[in-house]
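Heads up, one of the protein chains got dropped from this complex, but the rest are sitting where they should.
As written, the chains take the letters A and B, and residue 1 is the first residue of each chain.
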Amino acid sequence: MSSPQQQEQPIDPEQARVKRNRDIVHHYYEAVNAKKREVFYEIVHPNFVNHGGASGDIVGPKALIDSLDPFYQAMPDWHMSEDYVLAQGDRVGSRGTITGTHLGSFMGVPPTGKKLSWTGIIIYRIDDDGKIVERWQDFDAMGMLTQMGVIPPMG
Amino acid sequence: MAESQKKQVYRRFVEEVINKGNLSVIPELYHPDYLDHSAPPGAAHGGSVYEQVAAIPKMFRGAFPDVHFTIEEMIEDGDWVGTRVTGRAQHIGRPFMGVEPSGHKIAWSSLGFFRIQDGKIIEHFGQPDLLGLREQISAPIEKGTLDENRAIVTRYVYEVNMQNYNALDEFVDPAFVDHDPMPNQKPGIPGLKDAYRMFSDAFPDVWFTFEDLIAENDMVIGRGVIEGTHTGEFMGLKPTNKKIQWTVTRMFRVRNGKVSEGWINFDLLSVYQQMGLIPMR
Partner (left out) sequence: MASEQERNKELVLKMYEEVWNKGNLDFIKVAVSPAFKDHPPTRFFPVPIRGQEALYEAATHFRAGIPDFHDEMLHIVAEGDRVMYLGRITGTHTAPFFEFPPSYNKISVLGMNVFRLENGIIFERWGIFDVMGMMQQMGVVPSGPR
């Protein structure tokens, strides 16, 4: 969903910032999908704060990495896509789909062996130094936990 | 250099009450004999000091959910502190000064005089640049811009909040595609209206408060919080009469001034947990 680069015209500072922020978030997604923990310490601010989602109000890059571990263990081929990416000001919003094969137990429940899939939208705030300082997320946690067998189907 | 006690009282008012919406500290900051010479028309008259003072942040935060005031300077002399602040916000909430929300990003100045007695605010005169504020929130929006897309989504959400579902015919393309439909949701605008009605039937006072709005190209993301009292059946489940609150992030594609596609992710798990159907982790 990136806008076409207009090479003849100079990019204004706002456009430059938006492009830089999208690249940073893309770099972050590459690290998350490749499980490259060292990149987290490069990109994520020490005072990073998360709002919402399964991880709750965690702080800092280590807490962020730790929050992903249960998912990596439950789905060794865990992957988060960037289906749509929007950037404006200091924010980047990304709607993605998480997929993977449920081979490890999650929250004490044995794996189903099935292919899992659920969606989420995450908004990142990037500071002037290019570090991710804040994140808000909304995920289809119900869908995820139901597919994993942690929650019985409702209704 | 440490700030004086009087200046700290004012700073706490700005940081806690206005910027965070933390109304519970009002009794700590305001004197029982508080006199506001500049109460806006419609503010609580004859109510308690708490009600009088709370009316202001409620009004501002209702219209501007992400409002943030920066203190430019404070001038202290005797019992009085003169203040100059800058407010910044997005008009993504309720109407303000009779102007409906259009997602405008605004910034305005405000001057004030506060008298502090016994460590609490006891008297106030205020002079916000209301004309400047109103001009910004009612500024014309150029067609084909990101501002137009923000405005369309802001109005869409406002009309849904007001339960004017027929207004959706104005903002939504008849060929609307919902990528995250509710179970058995019909296609197009009728299905969309049904989905909203399902929520307002279950939570008659349901209200979505935007906290952030991002627009790029033909897409818009709106993140916020929904609150409502569960007095009607929801997804086949009996009403619990509880006040339920959950986060929501919505994404829309806007084409030719109309919403053509929608995506949604929201914390349904938390809704069920608050209803007592699923234990808290």
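Methods note: a contact is a pair of C-beta atoms (placed from the backbone, for glycine too) under 8 Å apart; a residue touches a chain by one contact, two chains touch by 3 or more.
In this text the structure is predicted, and so the values were computed from the model without any measurement.
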| item | value |
| --- | --- |
| Shown chains that the omitted chain touches within the full complex | B |
| Omitted-chain contact residue, chosen from B:V81, B:V172 or B:I278 | B:V81 |
| Touching residue (missing chain; options B:S110, B:S200, B:S260 or B:Q273) | B:S110 |
| Identified contact with the non-displayed chain, of B:P140, B:P183 or B:G236 | B:P140 |
| Chain not shown: contacting residue from B:G62, B:P95 or B:P128 | B:P128 |
| Touch list for subunit B against the chain that is not drawn | 37-38, 73, 75-78, 80-82, 84, 108-113, 125, 127-132, 134-136, 138-140 |
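One rule holds in what follows: only the chains that are shown with their structure count from here on.
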| item | value |
| --- | --- |
| Between subunit B and subunit A, distance of the C-alpha-averaged centres to the nearest whole Å | 26 |
| Residue numbers on subunit B that touch subunit A, as the complex places them | 146, 180, 211-212, 214-217, 219-221, 223, 235-236, 247-249, 251, 263, 265-269, 272, 277-278, 281 |
| Contact footprint of subunit B on subunit A as seen in their complex | 1, 3, 18, 52, 84, 86-89, 91-93, 95, 107, 119-121, 123, 136-142, 145, 151, 154-155 |
